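All protein chains of the complex are present and in place, except for one that has been dropped.
What follows is chain A.
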Amino acid sequence: RCMSSGVPQKKGGKLKWFILLPSAALGGVAAYGEFVDPEVKKLMEENVYSPFQEYVYKPVMDMIAGSGKPAEEEQKPLVKVIPAKPVEKKPEPEKTAVKAAPASPVPAAPAPPQPAGMSAKEREKLDIEQKLQQQREKEKAENTALEGKLQELMNVCKTGLQEASEIQNEVISAVKKHAQALQTAMDDKTDILNKEGQWNAVTEAFQKRGVVTDNAKKVMDSLRSEKEKLKAMVEEARNNKSTKSNKILNQAQEAYNTVSSKLNAIESAIAKSESENRGLVKFNDLVEEGKKKFQKELESLMPDVKPGKGKKLSEEELNSLIAHAHRRIEQLQHQLANHLALEKERIQEALDMQRKADESVCDRRIEDEAQKIKNNVDLEKQKWGEEARVQFEVELRQQLARQAAAHSDHLQEVLKVQEQELLQKYERQFNLKFIEERQAFQAEIAGWVARLKGIETAVENRAAAEKIAREAQDLWLACLALNGTIRRGKEEELAWEERLKPLGNEIVAVYDAAGNHPFVNMIVSTIPEKAYVRGVWTEDTLRERFEKVSSVCKKVAAIDECGGTLYKYFISYLQSVFISLRSYDVKNLNDQVDVESMDNFEILANASYWMDRGDFEAAVRYMNQLQGEARKVAGDWLKEAKLLLETRQAAFALTAFASASGLGTVF
């Protein structure tokens, strides 16, 4: 396969896919962006179209169009690359302006990074600014482009002009040379041998002249075209409002004027020299013609004779030649006579022609001068017009400034007045509202204050109640402590005497807890001092002690306080052995008791019965009825028991009081 086709195919024809697929993809995306999703279009423009335009299209167009042709300047930039608002643009870059291409990506760059959080108004402003800026830039670009072009053109014209003047000189010299050569060739009779050489020189000079003339024509044509271009551009620029006021136009106009005048001068000089030498050329032509005629006649007479060559001429031929020559001479003499006759007329004609030529030249010159003057006048007019414009502009600005100042002053005054008015209105309204608000606020505050006061009193009462309750609790606790101490004493001791705990602390606690309550004070004062200092026997210990006391009392029950003899004691002891306390009937607590009738044994029986049943107080009451020695024996016990009972009574009273007062505060 490599040999059949000239080009080796890679992988069996996959190359085309490398081109087709990407272009299909691009086309598809472009179509999608065009019709469906503008975001995609934007992306495409950003990433594909503008680089393509910058790096591919523009250089290519530059290369094709050459450098510095002003044709592109006339076209306005048709397209902006990425506007802030969705201005429609063709996907293919259409603009061909050289300068606008670098200008347009510039507004593209600042346009997209627009902060999103701008309001519509700001955005509008920004758009307008941007548009103005773009316009300004465009104008600037156009102006600079125009300047560049004009400058180029002017330079070109200048160089062309120089060239043209050089060439003019050349041409004139060439023409002169040609004329001179011709002259020498025709008139110089000294150097007949070198006639050919001279004629060759003539032809050379003629050729050179021709070449130079062509050159000059070319140069002048080009210069003219340049001049025309310049003029056209200047006119165009004047018509285009964005470049109307460019100073360079005047320069260009001047340049144009000079160029055109110089060109005309050159042309007229060349024409003059040509016309000067035309006569000579004509003369030469005539001579040539005559010569040729002569030669033809000679040839017709003597066809096989070549002048200056070959064999000698025969006599006949010579004779015929001479005859011919004579005839010719005659003819020529005739002609000459004719000519002499008509000389004046001819001269007149020639003069006329010359005059006509001169007139035409003159006309041309006049035209040129007129043109020049007109151009100058135009230029002057332009200049004056510009100056006047500038002046008007300045005056206008002054007036506008004055007006603006007046307007602003007026505005200021009006604004001040309005401000005052508004301030007053506002103050009035504000005061009204303020008073209203304040009243409402005060009413509310009063309400709240009343509530607050109510709450305060309630809280105070509550606090007082709580305080009383707390105090009652304290009192109650203290009484409880007292009770507990009375009941238990020092629990860790074993001996009865050591169980005594002085109640001082507890009583003081009670006293303190009660504050200065009279009831408590009174009760506390009834507590015997011994209880404070030494403490009281607990009921349990007294109960334990009662055993012994009872038994001893029983042993000495029959003895009265006088004591007794040992015999009596013995008898008493004997009696006690035989009497059992349980044999006695015990009286009920609520019965009236005739204590005189009870003997010690009965008393003891009752007491122990009640002690066994737990009624300490009853027991103590009975024990208190003992008489005689039994009483003495039970004396200590009784004392302790009475102490205990007293203290307990006080403590119970206090507890009751505490409970009562506490109870009062609970509910």
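In this text, a residue touches a chain if its C-beta (ideal position, glycine included) is under 8 Å from a C-beta of that chain, and two chains touch if they have at least 3 such contacts; residues count from 1.
Operating definition for what follows: contacts and distances are computed from a predicted model.
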- What protein name does the UniProt record of the undisplayed chain give, "MICOS complex subunit MIC10", "DNA helicase", "Cyclosome subunit 8" or "Centromere protein N"? "MICOS complex subunit MIC10"
- Item | Touch criterion as defined above, residue of A:42, A:176 or A:632 at the omitted chain | A:632
- Item | Touching residue (missing chain; options A:41, A:178 or A:555) | A:555
- Item | Contacting the left-out chain in the complete assembly, out of A:148, A:528 or A:564 | A:564
- Query: Of the residues in chain A, which ones touch the absent chain?
  - Reply: 497, 545, 548-549, 552-553, 555-556, 560-566, 569, 632-637
